[in-house]
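Below you will find the structure I want to go over with you.
The other protein chains are all here in position, but one chain of the complex has been omitted.
And now, chain A:
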Amino acid sequence: MRAALRQLPSALGMVLVFTVLTGLLYPMAVTGAAQALFGDRADGSPVVRDGQVVGSRLLSQPFTGPGYFHPRPSAVDHDGSHSGASQLGPTDPALLADIEARAVAYREENGLAAGAEVPVDAVTASGSGLDPHISTANARLQAPRVARDRGLDRAEVLALVEEHTQGRWAGVLGDPGVNVLELNLALDESAEEGA
């Protein structure tokens, strides 16, 4: 017992020393380096329009209007301060009912035939609830609706989708997708140019 007690002062010293070293100096050094080198990216990649922060390039927004592309379903309604997922298992009846309802709504919104295949990302909730991307297939299916609502050529909107498609990184990593916020910003921009 005495041998154990003799260890305590060293233990306390070690915890305190490492708290200073790894808990204060290290995060401060990383903050300094990240802010100096990357600024915006270390601050959450904010998107500024007309001097106003309109979102983060990396966080999805709850777009619902027909004139905007819609993000993937979110279990937390795209709450930036509270990420979350459905956490429902693959055979959960509640999940399957959700997916079925989303598929029906998606077909209706986008003028697809009943029973037409819908892209999996359009009807499943993302892991973070803040997934900024949708698949290219999903964006292409939404393009006619967006074009109709904005009175644009379908080809014009599809061209914007192509332009904002991010392929696999180096052709290898991840899956291709479209950043919804960036695409919608581009839509608004082209509208301003046209006006």
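The definition used in the following text is that contacts are C-beta pairs under 8 Å (C-beta built on N, C-alpha and C of every residue); 3 or more make two chains touch, one makes a residue touch a chain; residues count from 1.
Going forward, contacts and distances are computed from a predicted model.
For the chain that is left out, the UniProt protein name among "Potassium-transporting ATPase potassium-binding subunit", "Anti-sigma factor antagonist", "Quinol:cytochrome c oxidoreductase membrane protein" or "Large ribosomal subunit protein bL17" is "Potassium-transporting ATPase potassium-binding subunit". Along chain A, the points of touch with the absent chain fall at residues 3-4, 7-15, 17-19, 21-24, 26-27, 29-31, 33-35, 37-38, 41-46, 52-59, 61-65, 68, 72, 78-92, 95-96, 99-100, 103, 115-121, 123-135, 137, 166, 168-169, 172-175, 177, 181, 184-185, 188.
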